[in-house]
Every structure is written in C-alpha cells, then in structure tokens.
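Here the complex is missing a single protein chain, while all its other protein chains stay put.
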Amino acid sequence: MTSTSLPVRATRPVAVTVTAAEEKPTRSRRQVLLVVAGLLAVIAVPALTFPAFWLFLAAQVAAYAIATLGLNVLYGRTGQLSLAQATFMGAGAYTGYVLGSRGHAPLVQLLAVCAVSLVAGAVVAVPTLRLSGLRLALVTLAVGELFAWVLVHTTDLTGGTQGANVEPLVVGPLDASIPLFAYLLGLLPALVATALVLHLDRTQLGRRMLLVRDSELAARATGVPIIQTKIVAFLLASVFAGVAGWLYGGINGFVSPPDFNLFASVYLLVAVVIGGARSVLGAWVGAAYIVVVPQVFTALGIPNLYALVGGALLALVALLAPDGLVGLARSAAARVRRTA
Amino acid sequence: MDGLTQVLAGGITQGCLYALMLLGVLLVFQVSKVMSFAYGQVGMVAAFTAWAVNAAGVPVVLALVLGALVAVLLNAAIDVVAIRHIPSDRVGLDLVVTLGLFLLIAAVMQQLIDSNSHSFPALGADTQATVLGARISVNDAVVVGLAVVVVTGAWLVLSRTSLGTNLRACAEDADIAASTGINVRALRTGTWAVAGLLASVVAVAVASRVAVDAFYMTSVLVKVFIAGMIGGLDRFWPPLLAAVGLGVYESLAVATFGADAGVPAVFLLIIAVLAVVPKRFVLDTSEARA
Amino acid sequence: MTRSTRSRGIAVLALTCTIALAGCGQGALQKTGEAVSASGCDPAAVGPGVTDTEILLGATMPLSGSGAAGGLGVKRGQEAYYKMINDAGGVQGRKIDVKILDDAYDPSTAQKQMRQLVQNNKIFAVSGGEGTPNFLGVVPFLEREGVPAVAPYAPSDELGTMDKPNIFMASVNYIEEFDLLTQSVLEKNKVSKISLVGVSGNVGDNAKAGIERAVAGKGIEVDYVAETPGTTDFTPIASQLKSGGADWVFLILTNADTGGLLKAMQRVGYSPRTAAWSGMSDDSYLKEFGSLSEGMLVALETADLASDDPLVAKFRTDFETQTGKAPTKFDELGWVQAQLTTEALKRTKGFSRPCLVEALESMTDVQTGILPPVGWGPDDRAGVDAVGIGQIEDSRLKVLEETKSLTS
Partner (left out) sequence: MSAAPGISIRDLTVAYGAFRAIEELTVDIPAGRIVGVVGPNGAGKTTLLNAITGFTHVSGGSIHLDEVAVQDWSVRRRVGAGVVRGFQTVRLMERESVMTNVLVGLERTRQPSVLAQLLGLPGQPRSRRRDLDAANAVIERLGLTGVVHQRVDALPFASRRLVEVARVLVSRPSVVLLDEPAAGLDQAGRHELAAVLTQVHAEDGCTMLVVEHDVDLVQRLCQHALALDSGHLISEGPPADVFATPEVQVAYFGRSLDAPA
C-alpha cells in the first residue's frame, strides 16, 4: 500500500479504529451512557417538577417539535423552502377536529390525519416538483392563503373565523385535559419522529437529500433521483406537520385559522433556522422557542417583542451561523475540548 | 354588467400600482439577483412614518417626503448590511434573510407607532369625476400617469444611457463589470435606493385608498411577485404588462364573484401559472451552468 | 454496541421510564380546575386567586388591532371602578386586583391569554370582557376549568343559557338587538331592501337572524356580506353593496372597520341609510367617523351618558373623580361590569368559585342605572332583556328610545 504523504493538515487523532470506520464516529461507552442519562433527565424533569401550566407548555413543545422536525427534513436537509408547514399543521388539526367532533376514535383520527396530510402534500409537491427557491416559496404561500380562505368560508364544518373547540385527546388511560397525560401524549409521537429523523441520517435517502440541498449538479452526476427525493422530503414534512397539528389541537383544546396562517409558517422557519436547520436537537430547541418565548414576552407585557426578536434572529442566524444555535454550541464545545 | 368601465378603471389603476412596485423588484433582481420579501415593508415604513409624522402636526407634503426619505435609506441599508453579506453559493438564503427583515421591520414599526390600522389622508382619492361612466379620482389619474411616465423613463434610461448599460453589465456579470471600472457596489446600493423610492410612492398610494398598518403591504407584494413570475424576472415589458393584467383580472374576479373572490382568484392563478410555466423563466440556482 | 442498536435502546428506555412516571406524577394529575357545582358552596374553602388581603380577577379584550377602541374603553372603566372600591377599603377586607390582557379581537390569542390567566396567574374569576368572537374562543376552556365569568360584553345566542352555566351575561344577544333595531327602522321608514355587513361567524349570523325575524312576511329582501376581521381594503365590499342597491345597510363590524367601509362606500358613490350595533354609540367612533354616519340609527345597550337618572349622574361624577376625564360609552360598559362583579364578591359567603356562582344566582333586579335591571337565577344566565335606539346627528348621539325591556 503506497505510503501517503499528502500534505493533510495535522489533525488531532480522533478516537477512530484503524481499519473500518463506521458511518459516524463511534463514541466510548461512557459517552453513550452520559447521553442516555441526559436524555432521560430532560424527559423526566417536566413530568416530575413542572406545575400544570408549564407542563401543558411542555406538551405543546413536543407537538411543535414534530412540525419543526418535518421542516428540518424539508428545509434543513433537502434545502426546499416551504411557507406552508403551518398550513399542513392546520390540515391535520382540522381533520382531527372534524372526525373527533363526530365521535371517531383517536386511532381513526390519526390514520385520517396522515392520509389527508399525504394527499395534501402530494397535491402541493407534484406540480411544483420543478420549482425551487422563490417560486416554491410563493406557491406554498399561495396554498396557505387558499387554506385560510377555505377555513373562513366553511363555518359550519370548521367553525370559520370563530375557531373550533377540540375535545381533549383521550388515548387509553391518557386524557389530554390532565397536563401530565397531555405531556406524555405529545412526547411519545415526538420521540418516534426524532428517532425516525435520526435514523434517516444513516440511510442513503438521507444522503440523497443532503446532496440535493448542496448541489443538484453533483446529485445528477451521482444518479440521485432529484425529483423523487424532493417529493419524499415534502411528503415527510407534510405528514409530520399534520400529526403535529392534530396533537396541538388535542392538547390545546382549541384551534382557529390564525394558528396556521402565513406568520405561523414563518415562525416555524424561524424556529428551525435558529435551532439549527439540519440538527435534530435544533428542531427541539426551535419548538421550545416557538412555545415558551411568546409566553415570556407576554408576561413581560411586550408581546410585540416576539415578532421583533424572531425577525432579527432569522436574518442574523441564517446569515452568520448556518448551523444555528446548536451548531454554535457544538463548535464552542469542540473548541473548549480542543484547548482543554 | 353595469359599471364595466368602473371595474376596468379600478383594475387598471390597481395594475399600475403593481407595475410601479414590480419595476423596483425588477431593477433590484437584475443587479443583485435577489428577491426581497422585505420590499413591501419598506413601502409600509414610508406610509406609516408619513402618517405618524402628519398626525403629530407636520403638513402632509413634508410628511410624505420624510417617509420616502426613510424608505430610501432603509432599502439601501438592507443592501449594504444584509444582502452584500450573502455568500453566492448559499442559494435561497436571500429569501430567508429578507423574511426575517420582513418580520423585524413590521415589529419595529408596531413598537414605535402602534399595531392599529389608521385611515390615511385621502390625497385626492375623494375628489372624483365621472369619465365614460366610471368614477375616476384624482388619485387614480395620478397613479396611472405616474406609472406610465416612470416606466417609460426607466426604459429609456436602461436602453439609451451609459448608466443603463452599466446596470445591465452589472446584471450580466459583476466581475467583468467591476474590471471595466464600474463601481458595482455603489451602483447596486443606488438601485436599491431607487427601488425604495418606488416602493414608498406605491405604498402611499395604496394607503390613501385603504388604510395604513404594519402589514397592509404584504398582500400587495405577493401579487407583485406573482406578476414578476408570470412575466419573467429577467425581462422588462412582459412582467410589467402582466402586473397591469393581474390588476384587471383581480378586479373582474371581485366584480363577478363578489368581494370574497379576490383571494382565491389570485392565488389559484399563481399555483396554476407557476406549476405550468417552464422553469427557464427564472434562473433560480446560480449553479445552473454545468 | 453499534450506533444503530444504541439509538433504538434510547427510545425503548425513554418509553418505559415515562410510562413508570405516569404512575407517580404528583399534583399535576387531577384535572386542573374542580368541576363547578352550583350547590356546593363550602364557605371555608378558598378558591385560587384569593388571599387574606387580595382577590385576583382577570379578563381578555382587544387592546390592539381593529377592535382596540372597545377594549381600551372597557379596561379604563373597570380599572377606575376597582380603584374606587379599593380606595374605600375593598370587599370583605380584601383589595381587588384585575389583570386585563390583550387578545387583539382574535379567538386564538384570547384562548392562549385566558389559559395563562387561569392556570399561571391563578385568577379567581373572569371580570367582564369586550368582543364576541374572541370571548367565544375562551368559553369552552372556562367551562372545562369551571371559572365563572361576570357580565362579559359578548352578545351571542350561544351564551346566556344554562348550557354555559359559568357565563353570567348582562347584554342582549345580537338576534334580539337587530330584531328590535330593524323593527324601529321599519316603523318610521319605507324599506325595500336591506344589506347586512357583519363580522363573519356567530356575530354576523346572529345579526342576520335578527333582521330576518323582524322582516318576516313583509317582502323585504335581505342579503348578507361576511367580513373577515383584519380586512383593510373595503372597496370590494363597497362595490358589491353598491351593485346590490339596497336602500338600507345594517352594520356590525369593529369601530375601525365600520369607518373603513363607510369611507369606501362614499368613494364608490353609494350612500344608503345606515343602522348599526351599539358600538357606534361610543365617543371615539363619533369623533373619528361621525361625519360619515349622518342619520345612522344605533342600538343602545347602556344608558345615555347625559341621562338625568341619579345613578348615571353618580357614575359620571365617580368616574371623573377617579380618572379626571368624562366617561365614554365603553368606559360606562367597563364600569358596570366591575360594579356587577364587585356586587357578587360582596354577597358571596365564601371565596371559592361555587360560592361566587351562588352569590351571582342570588342577584335579582340589580339597579345600576347604566344597564336595565340585571337579574340572574339558579337557571337564568341572560341578565338583561332591553335595548334602546339612538341616532347620530352631526357627529353626536341623540337618544330616540330609552333602553326599555323587550318583554314589557
């Protein structure tokens, strides 16, 4: 084997086995246990210590995390800017409401929500498969405005501008009107969604998405089915958003058109970009931002600050820190490790 | 259908407003290859500032000039502070950054002034005459006249003057333009400033017909982008005519299907057009060249 | 342990531990609010939001956006009344604190704000409110949490009945109001066609039902244009009304939107006779849009500010001493809401919500001067049943018929 004397920068030896490298650097057993323990703590703290109101907020964070994970796949990984992520949340929420108010079981609601989101996602994705950039953003914006118009003009079905009172979600023993159960009802699907996106990271489909985001030319040259990859990303995002909307409705007990309008879609984008468009942890940080920060600013008496800070952060983080806050934290931690 | 001339007159006036604003969008796109979601808000800042200053006692004309000045400086600042720092390989980043500015500018204005909507001085919208069975106000006439004058003026500047050729050179290839001594940065920021002026004129005209608040220009901007997409952003006359056509189309839809029909009519159009119109109209990704 | 099996391990571990937690969760287990039972007043029990020195009340109303005029007035009126009561020693030895949050006339924001008031700030009861669509957004939540609401200004056929036992209304719903308004228009004018422009949803539908009840069998055509809150461009609606050619246009929109529509109608050259809900009787509306509303007939829910009724006179002097300004119609509305809430707090035997409900049900024939006599009972939540009629002449309100009971 020829000795390679290429001028490779002298890098600190990463703990990697000599011969076959894994997909991701394998961490030592101690690190693995640390991560697992940390995760359990984060999950257990709200359940044990939070008062009812903040436990309810934690449940909403979990529901929103599924929507931001969907946008993480569509925008963060595949680079497709959609301004209709909240619209698909609305489709899921109202499907759940219409079926729930007619006495259908939660499982039936969930299946219907996934079906409606898939169909809605396909209807939007297929005709726009050649579009990207501004054109895709404009079409998704138009779909959102049409959805809002339909909601307002179907008052007897959806409650129109008045909004709709959604029966709290009851799945087996878990009744969403009790905050702890609401937290669990939001958390379990969110963990499944998180595992799915983490798993996506280790599949060829995940890599196709990243290549489509970074260079469609290279994607063509390696034989990646670009259109199919975009559609799969779009459908994943719309189903994730549909389920998130359904859970939001079931937990919040009330849905109305402004919850799913253009600004809601923009704030979902703010969340994903601030958290870190490509990182799963970033999607959760973004979801927490969307739910908790408005409450804080309202408590401070200046609700308008949420839009102000959101706008400023979206512009700044997108420009200066492409990997978002989580990315910054990781590189800071890495730098600390390197100097320590 | 009685009042057809009224519907057409209203449509053409609205279309001229879209065309005037689209001219700003086209100039900016040619020079910076960027679409700014915050462009509507720049116009809103002009009108809202003018309203606030006027409400505080300053005469209307001075208030309008002040508002326009703020808008011009703001749009130029957006180019200098944000747009210049967008790395060319990050496709679509201009949308995300300007979406952030869209939210930021609205929130700042709500903080400085308020989040209510206010009625704007009529600027001649109430003094009307009936021409060919349609009620035309002074405001309408000014808008249409201004649109015709400004658009043809811009056409002449672009096609016949050295400034025009410099602009087009910048659009084609900034590096080559820079190599021939054109100060590309100054020209770009200057174009953004002119676009700011156009946006403030349109925003004031729209405010005089409707009302002014922090978000009233959003739907106008979306329709302007739609017209730009239909006509093609790298051309001149087709998109501007598409803008006027969109105004008439919208006005006809409202007249025939009632007030509620405006929103769906426009947005169904954009989905149909964008999904069908071939992609070559707009070079979205800068790496289109193999 | 390769990477892939490890992450599956995490998921399984997380699931088992959270299920285990479900068993041992503490305070957050029961439903957040106890179910309200009218008869269960236990004087010893102390409800949320009450301490030995303070009673915390809450409400949401539009303090920004197109409905701001109404919300700001009601807030001023309530705070002025509570300040007067607190200066005089409060109620049963406790000061009253009211926390009023902005809901921008939007059901979704109202619902979020009310959840914060009830679950986070732990208010004892809801003191009044302004605007129907926003309040209707919080009603399901208040019912679930068992929080009583006193005299919210949210006229609607969905409220004021026993299927919403927590909501004690003190205003006639829009079906009655527009029924009476249309009757008084028909008494004095020859009407061929009526166009109604109303806030889309329950408010507009109620107004339309009221008009149709009044014109039943009289061969008068009625058409209805729904307006989505937040509309800024009224030219399309104005031109649609003009092509409809009605000689009377009835309006039930927020103050700012009503002004916007009247301006647009003037611009397209359409000037029919107009009539509207009681919001147009407020001074801020008259000041800004009075010139556009010449001859407009307006329903009246509260007494005329210039009335010589001693109780109204006392209100005027009290309000001026508290705020140093003359009251407007919405100030008057806020003042009476606080007055009714305080009356219930004075009467309640114990400071738990069931006791407050019992006190409210004991209030029959309460004379405030501002509203017609207010009366509730174990199965009566309507409160009042009277509407007056006024007319706008050169930007000032002239009372044609005082607020008299519909039934008498």
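The first chain written gets the first letter, and so on, giving A, B and C; residue counts start at 1 in each chain.
Simple rule for what comes next: a residue touches a chain if its C-beta (ideal position, glycine included) is under 8 Å from a C-beta of that chain, and two chains touch if they have at least 3 such contacts.
Here the structure is a predicted model, which is why all the values come from computation and not from measurement.
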Chain not shown: contacting residue from A:42, A:111, A:126 or A:218: A:218
Touching residue (missing chain; options A:32, A:122, A:170 or A:196): A:196
Chain not shown, touching residues in chain A: 1-2, 4-9, 11, 13-14, 16, 18-25, 196, 199-200, 202-205, 207-208, 210-211, 213-215, 217-218, 220-225, 228, 232, 236, 278, 322-323
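We take it that only the chains that are shown with their structure count from here on.
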CA centroid of chain B to CA centroid of chain C, Å: 40
Computed distance of Cα centres, chain B from chain A, in Å: 33
Contacts with 2+ other chains: residues of chain A: none
Of all residues in chain B, those that touch chain C in their complex: 2-3, 6, 10, 114-117, 119, 125-126, 128, 135, 137, 209-211, 213, 216, 254-255, 258-260, 262
Complex interface listing, chain A residues touching chain C: 22-24, 26, 29, 32, 35-36, 39-40, 43-44, 47-48, 50-53, 55-56, 152, 155, 159-163, 165, 168, 173-174, 177-181, 184, 187-188, 191-192, 195, 198-199, 202, 252-259, 294-295, 298-299, 303
Interface residues, chain C side, partner chain A - complex: 1-4, 6-11, 13-15, 17-18, 21-22, 25-32, 101-102, 106-109, 111-113, 115-116, 119-120, 133, 136-137, 139-141, 144, 199-202, 205, 228-229
